[in-house]
Each structure stands twice: as structure tokens, then as C-alpha cells.
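Missing here: one protein chain of the complex. Every other protein chain is in place.
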Amino acid sequence: MIKNSSNIMALSPNTSNKRETVCIFGTGDFGRALGYKMIQSGYPVVFGSRSKQASSLIPKDAEVLSHAEAAQKSAIIIIAIQRQHYNFLTSLSEVLHGKVLVDISNNLKINQYPESNAEYLAQLVPGAKVVKAFNTVSAWALQSGTLDASRQVFVCGDDMEAKQMVMDIVRALGLTPVDQGSLLAAQEIENYPLQLFPMWKFPILLSLSLVTFFFFYCLIRDVIYTYIYENKDFSFFIAISIPNRIWPILALILLSLVYLPGVLAAIIQLYRGTKYRRFPDWLDKWMLCRKQLGLVALAFASLHAVYTLVIPIRSFVRWRSSNQIISQALNNKTEPLNITNAWISDSYLALGILGFFFFVLLGITSLPSVSNSVNWREFRFVQSKLGYLTLILCTAHTIVYGGKWFLSPSSYRWYLPSAYMLALIVPCIVLVVKFVLVFPCLDKPLTRIRQGWERNAPYSE
Amino acid sequence: MIKNSSNIMALSPNTSNKRETVCIFGTGDFGRALGYKMIQSGYPVVFGSRSKQASSLIPKDAEVLSHAEAAQKSAIIIIAIQRQHYNFLTSLSEVLHGKVLVDISNNLKINQYPESNAEYLAQLVPGAKVVKAFNTVSAWALQSGTLDASRQVFVCGDDMEAKQMVMDIVRALGLTPVDQGSLLAAQEIENYPLQLFPMWKFPILLSLSLVTFFFFYCLIRDVIYTYIYENKDFSFFIAISIPNRIWPILALILLSLVYLPGVLAAIIQLYRGTKYRRFPDWLDKWMLCRKQLGLVALAFASLHAVYTLVIPIRSFVRWRSSNQIISQALNNKTEPLNITNAWISDSYLALGILGFFFFVLLGITSLPSVSNSVNWREFRFVQSKLGYLTLILCTAHTIVYGGKWFLSPSSYRWYLPSAYMLALIVPCIVLVVKFVLVFPCLDKPLTRIRQGWERNAPYSE
Partner (left out) sequence: MIKNSSNIMALSPNTSNKRETVCIFGTGDFGRALGYKMIQSGYPVVFGSRSKQASSLIPKDAEVLSHAEAAQKSAIIIIAIQRQHYNFLTSLSEVLHGKVLVDISNNLKINQYPESNAEYLAQLVPGAKVVKAFNTVSAWALQSGTLDASRQVFVCGDDMEAKQMVMDIVRALGLTPVDQGSLLAAQEIENYPLQLFPMWKFPILLSLSLVTFFFFYCLIRDVIYTYIYENKDFSFFIAISIPNRIWPILALILLSLVYLPGVLAAIIQLYRGTKYRRFPDWLDKWMLCRKQLGLVALAFASLHAVYTLVIPIRSFVRWRSSNQIISQALNNKTEPLNITNAWISDSYLALGILGFFFFVLLGITSLPSVSNSVNWREFRFVQSKLGYLTLILCTAHTIVYGGKWFLSPSSYRWYLPSAYMLALIVPCIVLVVKFVLVFPCLDKPLTRIRQGWERNAPYSE
């Protein structure tokens, strides 16, 4: 909030000891916003423009000159022009020789051109030092001061000194420069603002297809079967009952998929006897999106929790329970307490709550600011130990929920087992394999492999 | 945690290659705390004090001299004195000439003096370079190392070099300097630590007045009306039933107020045919507090969720439902399942849960550390697309909840409609206007305007 008003207040300082002049080519939105911010941070700013006539939108304290004149005034030139208009820069190549050109452009599509805009610029003006920067920042955010999204400015370039100069400016504007290496990284940096949750794509697609599958599976078993054989219309199960079967199934499967790649990696390392060979590509990718898988699983678990808590409020449930009570009352009898039932009901609820509790804890520790404040030992402890505890509790919750119906034939409609039985397959495999891997005869060699030991080591340090 | 103990351990280093000496005027709490921290970071520290006699509280490794002697030993002098005592510095103006004076003072009230303390200091000692810094840091936090609140140190000053020197010290102490421009920003920086959630004031006042209004509205309809016409004492509705009517109404109204300014801005831009004219002031302010409005709405939505889940535990609800069952049992009849009712009940619950789910998701992505780790496209996607989805789900939840009672005369007591009907007005307007704006004939010109196009453009780049 302090930043908004300082836009107005701290502008036009009569600073005795000025910073170096910065030149900006182009007077579009982003060029102007950057100019404003720089003037405010004490940089004298010169705009290079085709029409030297100053627009009312250009900050008052900035000069507007022709491109060539403006370029001569400064060692750093920010190219706030679209790539299609870069051509005219070739005519300025003499003036631009030795200058630092900052490419801040973005494309409309990922990998729109064969080479990145920054590399293209470097080809056009070979004598200049091109640095890619600022393309991830929004003009609106710069001006309003509400930098809610990232303050990180990715910077790359082949010339160290030029890069350093740009990073100093970035820091002076209150943003955080992140060095991304040579200009080869420009393509990637230009693609970054066009990305839409790339790491989430796989987890979300996977869960969408699983949701679809289990939806029709449950629809057949719970609605269609009942309609055909008992002639009851339970179509309203689509709203709550069926989703509340799907959510826990997905939560459990996705959670176990978080821990499956670790188990597979351990088996591969044990088999190969070394950790120095790359995992297959799919396993690498899988391991990198474990956090996202876990968070999607947590979302489903949360939905399951709320859908479950809402049960006693449902009109259908109230009708069913009052009907049961009335029929008992009319039959003049009260049932004794079934201790086994009480035990099963209470245990699976308790297991579920505790599993959910640790799951939420895992989710909280994966918040960037929380995970930043723990050391590696703590991070691994939470993600691995607490993670397996969560998986065990949730699997136990599902098994106890199944309880005695597990083998009863009535739970197989059209030979289809209850959906939750399908959900138990992956977590049980993960837990069994993990349990085997914990035995010393496998755990010891694995630990040694992970410390760098190799079974058929050709050399050793 | 590592910082606490290093206070003790890493003090008094026998560093071979010292940093430059820093002088501190004043031996009060904050001066001493800053001195400690600086010594620990390797700076030799000299205190300037009226009584040269060293107090036991001053760090051992620091020298205590008279003001003039201390000032001569260092290029940077930190003025840890209250503004009222600045006068005596005029007598030292010769010694202070050319030195960097760091004003760290705070006031007791916002805009207590016509000019900021730092500007006042600059007037008193015209030959010195005044830099404002450190006023947002707490002495207690510096000493205990528990910097839970902000690590940001706002710095401003007219001399670039002096500011750079101070920012280097800030960085060396493990804090984050934020350049706020020239000394004109000092007033603002001095007001900052006195602020108490300035961006939250409007959302909270607005919701307090809405809560008051709807409380009495519901009190009249649900308690007083019932008491007069049915002679029943439902005063205990004040504890849960009435709040649980107010919470969802406020959540829905505030959520729609988050999206109303965007819709208004679009209409204004379409009408003006340009984005280059400032919005009216109230709209600007409204847009800047949208995040806060949304979070307050989320708070009410969460309260609504818990108040709803608690319903079956309420003594009154249990009494009512058991009475219904008993009277049915005594009348010897069971009711058949009302499929329509089951559908309505399940759908509005499902809509509500999903709406709340996306609402929480929105809340999580507005956590600073989460929004920092997404790019602008992702941030806009979440805040706009998911936001409208949330608004649609919550509005639908309310409409379906109303269901068939919507037009029934029994829901108009004293000609007052049910409170939830009032809540639907704003969100419905927002959704309808937004729906209109999505049509290509309006969406296309709007997109062009937002890309910089102007209908009556006098010039074009």
C-alpha cells in the first residue's frame, strides 16, 4: 500500500546525486510504466520515439527524443517495441554499438518463432550486448504498485557486466532479479508468462479421467441397477451420494501415486546398483509433479470431508432415518446397541479424521513460505514420514469402512465390486512394497547406493 | 531460530578485515539494539551520548564518546534520538557536514508534524545527507532475532550514494532494503508503522453496517413476528439461526462487490472508447481493496459453512425433528420419499460446497507466498475465471435454496421478503452485465481498447 501513493509523492526528486540515465525505445503502455517506475527510483529517463512530439501520457520528467538522439544519452536501452518492428534497429546499429539492449518483449504463443526475440535482436544488432529481462512483469502492476503476482524478474544474457547492470536496475525498482544464465535461456523466459500451470496439467487431466470413469461406474451400480432391479428412482444421488464416493477414491489413489514413483525409483536403484544413471523420462517427470498430485489429492479429500459432514442435513437422509425409527416404533421394539457396529463406525471415522488432519498438515508445509523456513531434514521428515503416516491412515480408513461387507455377495452388483475396493489396489501395493523395502537386507544397500556407493564401480574417489 | 543464539555466539568477532565504523547518537532502547546487531554483523560501533559515562546496557564492544567526538569517527551517523531533541544537532553542523545522517524516528500519530522528521532533520543540518531508514523495525525483534513481522526496511533519501551506503548496512543486518525514492517519501514511511490495516477499513466497516442491518431485519421477521403472531419465544435464534442467515448473505454480497468494479470499469472504458483516462477516484480505491473484500467474504462464507454443519447437533433442531417423528408415529403413518425435495436439498448443498471449495482455493492463491510463485497469466486465470465460477456457484446455491418458496406469499412477513432475496440483487446484476459483456460485439472493442487502441485517437504510435 505504501507503494501506491509513493507513485505520486516521491516522483520528481531533486536528488543531488543522480543515477545513470536510462533510455527507453517505444512509448507504449509498458515502456511508459517502466519509465515512471524508473524516474521514481531516481533514474533520469529518455524516451526514443518516432514522433518526437511528447504525448500527455509520457511521464513529465522524461525527455522524448528521436531514437538516435535518445540512444546516445544512455548506456542502457530498453527496447519496449514489438518484435515485428525490430527491423528499424539495424539502421541504428552504429549508435547502438557497445550499448546494453534490454529485450522486454513477449510473444502471443509458446515457441511462436524459431529463435527467441532476444536472440533475434542480438542477430540484428551484433555490436550490442543483449539482455533479456522484465518480460514477466505486468505494466498494470508496475504502475499500481500491487505486485501480487511474482516480483521475480528473470534475467539472462551473454555479457556478465551488462547483465549485472540490468540486475542492479531491477533491484533498484524493488524487484528481485533471478539470473537464468546465457541468452540461450531467453526462449524459455519468453515462454514463461504464457504458461498456464504446466506442472498441474498431468495431475488435473489424470484426475478428470478418473472422475469420469468412477462417475459412470457408480452411476451403473447405484442408480441404474437400483432402478432396474428395485424400480426406485435414486437419480438425485448424482448430486451428493455419487460424488461422495468419487472424492475419497480419487484422494486415496492420487495420494498413493505421490509415493509410488519413490518406491519405483528405489527398486530401479537397487536393481542397477547405482544412483548415477538417469531414471526413465516418465519417472523423472512423475517425480517432479508429486507435489501437485498431492495437492489435488488433498482437494478431493477436503471435498470428501465436507460432503460427509453434510450428510445429516440431507433431506433424503432425514427421511430415511425417520422412516426407520417410525417403523421400529410401530413394531413396538427397540434395538439393543450393537457394540461391533459402534466400534467399526467410530474407528473408521477416527481414522479418516486423523488421516485428513495429517493430510492438511502436509498441505500447509508445502506452502512456499512455510517450506522455505524449514531445513532439508525437516522438509524430508514431514514429506516422507508424515506422508506415509497419512497414506496408512487413509488406507486403513477405507478398509475399516468396507468392514464386514467386504466379502458379502450383496456388494457385487452385476459382478462389479464396490468402487472403494478398486481404490484400495494402488495404495496397498505401495504400502506393501514400501514395507518390504524397510527390511534391513534391502534398506542397507539402498542407503549405501544413495550415499554414492556403486555395486560395479569402475573407479572410486 | 539460528539467529537467536548467534546473538550470543557470534558477537565480538576478531575479524581481520573490518567494515567501516558506524556512529549512533543516543543510547536509548533502539539505538542500543541497532548497535548490538551491527557489532554482530562486523561493524565497529561508536555511541555519541551526553553522558560519556558508559551505561551497563551499552554493548561492551562499543565505544561511548561525546557527540562531536563520535561523529568524527564515522561517515554514517544514526540519529536514535526523538525529534524534540533534534535542536542540539545544529550546534554540531560543522562536524556533521558531508556526513550521512540516518533518521530512524517515528511519531505517535499519523501526520503529527507538517513535515516529516527526516525533512526537518535535513533543514536543521543542511550540509548533511539525510536518509530515512529503520523506522519500521522493532527494537525487541532486532534483539531477540524473532523478526516475525516484516523484514522490509523502507529507505529514502535525496543522495543516491548515501542511500546506497545505508542499504548496504540494512542488507548486512539480514534485512531487506526497499528503495522508496527521494526524501519526499519520508512522511509516508513515518506513517507506515502507525497504520492499522488501512486497506481493510472499508471492507470491515461496510460489512459491519451490513451485518447490523440484516441482524435487525432478520430479528423482526424471525423473532418478533413469530412472537407477536404465533406467541412463540424464539429469542435463542439470536445465537445461531439468525447469524447463519446473515453470514451467507454477506458472503454473497461482498463477493459480488469484488467483481462489480471490474464490470463498471469495462462499461466506462467502452463508453469513453479509451483506457487512457483515469477512472473516478472511488472506483480506483474500490479496485485496490478488492482482495480485502474477497477475503472478508471468504471469512463469512467459512462461518456460514461451520454454522450449517453444526445444525444437527443443536438442541432445538433435535427436539423439532424428534417431535415430528413422534407425531408421525402416533398418527401411524410413514411418508413416501419426495424426490423433488431430495433433488432440491442435495443440489443446493452440492452447489454450496463446490462454491465454498473454489472460494477457499481463491483465498489460498491470494496468500502472498502462493501468488508470488505464479505468473501473471496464471494469477489472472485464478482470480478472474475461478472467481466468476465461484460467484456463479454461490448465486445458484442461494437461488436453489430459495427454491419453491420464492414466490410463496408465506415468505413475506409484514411485506418483508426473506433476507436471502435481498442478497441476490447485486450478484445477479453483476452476472447479467458480465454475461452481456462476453458477447463478441462488446468483447472485441473492449479487448482492443485494453490493448491500447483509442476510438478517437489524435495520434498513434
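Order of writing sets the labels: A and B. Residues in every chain begin at 1.
Everything below uses one rule, namely that a contact is a pair of C-beta atoms (placed from the backbone, for glycine too) under 8 Å apart; a residue touches a chain by one contact, two chains touch by 3 or more.
The structure displayed is predicted, hence computed values, not measured ones.
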item: Residue of B:75, B:326 or B:339 touching the missing chain in the full complex; value: B:326
item: Among A:295, A:325 or A:442, the residue in touch with the chain that has been omitted; value: A:325
item: Per the touch definition above, residue among A:210, A:309, A:399 or A:446 touching the missing chain; value: A:309
item: Touch list for subunit A against the chain that is not drawn; value: 129, 154, 156, 158-162, 178-185, 187-189, 192, 195, 198-199, 276, 288, 291, 305, 308-309, 311-312, 321, 324-326, 328-329, 332, 334-335, 337-339, 341-347, 349-350, 353, 356-357, 360-361, 366-379, 381, 452, 459, 461
item: Those residues of subunit B which, in the complete complex, touch the missing chain; value: 1-2, 4-6, 9-11, 13-19, 26-29, 40-42, 49-51, 53, 55, 57, 136-138, 141, 144, 146, 148-152, 172, 174, 192-197, 233, 235-236, 239-241, 243, 299, 302-303, 306-307, 309-310, 312-316, 318-320, 322-323, 325-327, 329-330, 367-370, 372
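Everything below uses one rule, namely that only the chains that are shown with their structure count from here on.
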item: Mean-CA-position distance for subunit B and subunit A (Å); value: 24
